[in-house]
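Here the complex is missing one protein chain, while the rest keep their positions.
This part shows subunit A:
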Amino acid sequence: MVKLFAACVLHKGPDNAKILKAAYDLQQFGFFQRGSVQEFMAFTSKIITERSNECSRQSVKEQDYMCHVYVRSDNLAGVAITDHEYPYRVAHNMLNQVLDDFAAKVPSHFWPVTEESAIPYTELPNTLAKWQNPREADSLTRVQEEVEETKIILHKTINAVLERGEKLDDLVSKSENLSLQSKTFYKTARKTNSCCSFG
């Protein structure tokens, strides 16, 4: 499906990354699962930003999902989570636009210290809805600077982004930001994906 699930703006500090604002579209997931899915998306956004260098663009594929990340030189970062059909060039165009917009509206001294709820930026849900249709949204912004495809680094799995010796399973079980319910959800999802799920 051509679908945009989440868009987050983060600040990459020296030790860890902090979410400044996030918007999600999780209608497609079951009602009782949405909470866990959202926690996971926030978790993934953080670990990926923490492991990306400044001024870099990456697109990471994990199962049927794609995670696009862009860290600017001023440590403002954007993450977009889409499915595998969403064109990754368009996702990076969106991140460009979102970060420019965010930086223009929220002064940079807010970034390292302010909590997510206190950030005066409300456009993200609208942006997420607008970019659901890549064709339309992209043609509007195409006149502005275009992300060069060659500058995007592609990874086939999330493990390629992790540092040496790190494992996603360990990161998940160690994380304090994930509830027990979400951790179980992760384990069962692993199990069901491990074999062919025909029927």
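Here is the rule we use: a contact is a pair of C-beta atoms (placed from the backbone, for glycine too) under 8 Å apart; a residue touches a chain by one contact, two chains touch by 3 or more; residues count from 1.
The working rule: contacts and distances are computed from a predicted model.
Per UniProt, the protein behind the absent chain is "Protein prenyltransferase alpha subunit repeat-containing protein 1"; the candidates were "Protein prenyltransferase alpha subunit repeat-containing protein 1", "Methyltransferase At1g22800, mitochondrial", "Exosome complex component RRP43" or "uracil phosphoribosyltransferase". Taking the complete complex into account, residues 1-3, 28, 30-33, 64, 84-85, 87, 134-135, 180-181, 184-185, 197, 199 of subunit A touch the chain not shown.
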